[in-house]
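Down below is the structure, laid out as structure tokens.
Selected chains from the complex are presented in situ; the others are not included.
Going by the order they are written in, the chains are A, B and C; count residues from 1 in each one.
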Amino acid sequence: MINVGVLGATGYAGIETVRLLSKHPEVKITRLVSHSFEGQKISDIYPNFKGVLDIECTGLDIDDIAANCDLVFTALPHGVSKEVIPSLFKKGLKIVDLSGDFRYNDAAVYEKWYGEPHPAPDVLAQSVYGLCEMYRDKIQKTNLVGNPGCYTTCSILALYPLLKAGVLKTDNIIIDAKSGVTGAGRTEKLDYSFSECTENMLAYKIATHRHTSEIEQELSIAAGEEVLVSFTPHLMPLKRGIYATCYANLAKDVTGEEIEKIYKDFYKDEFFIRIMPAGKIPESNWTAGSNFANIGFQIDKRLNRIVVCSTIDNLIKGAAGQAIQNMNIMMGFDEKAGLSMPGMYL
Amino acid sequence: MINVGVLGATGYAGIETVRLLSKHPEVKITRLVSHSFEGQKISDIYPNFKGVLDIECTGLDIDDIAANCDLVFTALPHGVSKEVIPSLFKKGLKIVDLSGDFRYNDAAVYEKWYGEPHPAPDVLAQSVYGLCEMYRDKIQKTNLVGNPGCYTTCSILALYPLLKAGVLKTDNIIIDAKSGVTGAGRTEKLDYSFSECTENMLAYKIATHRHTSEIEQELSIAAGEEVLVSFTPHLMPLKRGIYATCYANLAKDVTGEEIEKIYKDFYKDEFFIRIMPAGKIPESNWTAGSNFANIGFQIDKRLNRIVVCSTIDNLIKGAAGQAIQNMNIMMGFDEKAGLSMPGMYL
Amino acid sequence: MINVGVLGATGYAGIETVRLLSKHPEVKITRLVSHSFEGQKISDIYPNFKGVLDIECTGLDIDDIAANCDLVFTALPHGVSKEVIPSLFKKGLKIVDLSGDFRYNDAAVYEKWYGEPHPAPDVLAQSVYGLCEMYRDKIQKTNLVGNPGCYTTCSILALYPLLKAGVLKTDNIIIDAKSGVTGAGRTEKLDYSFSECTENMLAYKIATHRHTSEIEQELSIAAGEEVLVSFTPHLMPLKRGIYATCYANLAKDVTGEEIEKIYKDFYKDEFFIRIMPAGKIPESNWTAGSNFANIGFQIDKRLNRIVVCSTIDNLIKGAAGQAIQNMNIMMGFDEKAGLSMPGMYL
């Protein structure tokens, strides 16, 4: 049993972390930090918690957090995050950071895509990219995990094994990704109002979305060469779910069975990764409400191309769930602890 | 640890029961019975279960069920139910029945609202109405629970304490209830297709819905006199949730604090019932995904009337969750076992 | 052909007025006034208009409006409205005001429900309540119409004929109304964000919503005595539609056929009012996208009560459409001009 805190507890990634932690068998929630709601009960802000978790939110106090938490999840706004995390890190706390700040191997990549120098390159150098299925060994040994983005997780899980196996050409990889609206977080922007979003679809940030850089970092590692991808995010009228449709040309003549075997070998002991047989395409509600990722694919023989469809719950495997999976690894808990529920389906 | 079966496992009430049971600490699922999907894995029908629960559905075989289950949940179509339950009951199995067949104290009421004689009045006489908060003592001792309907649960929980306390006039009670579409079950009817339901609202079965009779049975008990109600169900374009807006004239001059106290006294040890202070009105997503019921109210002094708003998840507290709560009571488990998750909110 | 302007053109009621006017055969849109978007093309703000209507929004300039418009629709925020309308009225313009300011026969009622003195009681005295089916004669002769609210229109149309005919008791009238989210207007409030609204239902402003006063004003006229009602608005997860479920005790023994006849006689030449036979209950998507109101009912003989279900599109018959219907009446145009499209259904 460890003491954990959630900083930025009242945003959507934060509150989903709280929701999952509230039923985690190895965890006691000791601090929920919220600048906006200091002094209010979490169950007054999110009434679904009433009777389940009624603790009060506190303001941001590094010493108080350090004294009361063994590990913290940070889901803070960009500006706040960059000062808080180094401070906590220096105090020796274990940290799983849900922002984009500690996901890079190279501060220069951060600078290129975020348009500013990295705020703490020395701390970045000690962080581990928290894609659990790829970096479990490193995660076990670190105090700071940069939890991957939602689009990122869904895309990398889909393409990494095939690039590693050398069956894909690397020069025409296209990731067409669709997200539910909770991906935008708890926001008052008109663009995310019900009347503007429902019955609507759109692409956005084409060729410029920051998750592109994370995806390229990891796919390049998989391929052993620089991989650049077209990544196009879309907003879709539902709450939860990422659906990534990935296109790549085949480097060799492979069958569906061979592709399935590559995936199943690569993910052989991975509880949260579910591989479909060739031609069986997943739906986003198979994973919504769970920490699972589903991956299916279809080979287009006519074009010698593969289409891989990958789907996760953006708030769980794409944020809070993977963050807790990282905590489980860091602490030596059962990696599935608190995360083994099936999707809701309905 | 007991062995349980779910009969009619692939309907929506059935599969939600399976989903909740799959994480229940005291239960092993030994049989999933499905006429339509005999021989198929549950995780092939509902792929959200893949890796979590992969057992095969079996056909309906009373002896096999009796040999392998201590308790069964029955979520069967009307015609099938009436033969199966008496057979299982006679075998000595514990049964929680999610159909409408065993919810009545009086077979004549069943006959009036279902338009046919009760199929097993002798078994009906031994069943207990499974509204947990009202009949816990009887549920502990019975082998057959008639699990209440979704609209029913939401409505009775809202009005029972006030009628019991004598603060309501009984002659103008109106329950205007709204349900999500999963309430219609797994159905291919055009009326429940996406294109017909989304962006649509409608009332249906006005003055004739069968749940009226359940509500009246229980509210009459509460009031100590016959209570008749207007009950109007509506279909709303969302998946989960019942929202019952209940109107009644006040029999005496009471304050909001007094009403709140009546509720809180009545439900004082009830984990799943959450009473809001006067004027705080619940939203359906505070309970969706959970076994909670939220009840709020507003006194309209101008009209000497009270409006009570009650909300539950139709598939959980309105079906599968309450069924499991009934099992917990019947078996002497912690009543919250497997059911203490907060709502999803998002 | 007349010149019209829309003030507050970029709010939802405003832009719906613009959309309908853009295809109106008797109208030229000469001014779209928007404080927030002065100098921008309407088709840059609402890109659905590109190629259909590309005129620029102007700022609020009374003289400019008076010089260029024969009639204006005002859909202004509360504070602005109260100064603008008297100025325009004194210039002799015809005005259809979509705010709540000019809907009352008695300034004291306004003061009671809006919590402040009426800003222009002298102008109010010259305004006509724009419920077209009831006040056509007066509307023809006035220069200022207070266009009814959305909930209001739906509720009054449902109950007025029955109260007029004396078949309802007046002391237990309950109106349980459900609205789509566009009813909240173009707003950045978190409460109306997609992630908070979708898959959610709630009642709000119970016993205190301002539309109550409009409904009571008109139903009292119909009944020839003071009528007070319980009015409960609800927010539902769809864009367009009001659904009002109205309950009243019957004052006499009437049949469904008699009720149907009362309605059909009352609305006999009304193109936009569609009466269903007894027991046929309307759905909101039968009217969405149109200026029609559908009214259906069920007599509950057991309780000697009637349930009337009424549905309109809140943005059309509940706002922009009725406003244009009022213009048609004021100008002597065919009352159906620009408004005779059927609902979208899909």
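Convention: a residue touches a chain if its C-beta (ideal position, glycine included) is under 8 Å from a C-beta of that chain, and two chains touch if they have at least 3 such contacts.
Because the structure is a prediction, the values reported are computed rather than measured.
K.L.:
Given 3 placed copies of the single sequence, how many copies form the entire complex?
P.N.:
Full complex, one repeated sequence, 4 copies overall.
Operating definition for what follows: only the chains that are shown with their structure count from here on.
K.L.:
Using each chain's Cα centroid, which is most distant from the centroid of chain C?
P.N.:
Most remote chain from chain C, centroid-wise, comes out as A.
K.L.:
Any idea what the CA-fit rotation angle from chain B to chain C is, to the nearest 5 degrees?
P.N.:
180
K.L.:
Using mean CA coordinates as chain centres, what's the gap between chain A and chain C in Å?
P.N.:
That pair's centroid distance is 46 Å.
K.L.:
Cα centroid separation between chain B and chain C, in whole Å?
P.N.:
Their C-alpha centroids are separated by 39 Å.
K.L.:
Just curious, how far off is chain B from chain A if you go by their C-alpha centres, in Å?
P.N.:
Going by mean C-alpha positions, chain A sits 36 Å from chain B.
K.L.:
So which stretches of chain C touch two or more other chains?
P.N.:
195-196, 198-199, 237-239
K.L.:
Please give the residue numbers of chain A that touch chain C in the complex, ascending.
P.N.:
12, 181-182, 184, 186-190, 192-199, 237-239
K.L.:
Quick one: in the complex, what on chain B touches chain A?
P.N.:
Its residues touching chain A are 12, 15-16, 19, 22-23, 46-53, 182, 199, 239-240, 271, 274, 282-283, 285-287, 289-290, 292, 294, 315, 340-346.
K.L.:
For the complex, which residues does chain B have touching chain C?
P.N.:
So the residues of chain B in touch with chain C come to 172, 174, 176, 178, 180, 195-196, 198-204, 206-207, 228, 230, 232, 234, 236-241, 243, 245, 247, 249, 281-285, 288, 298-300, 302-303, 305, 307, 309, 311, 346.
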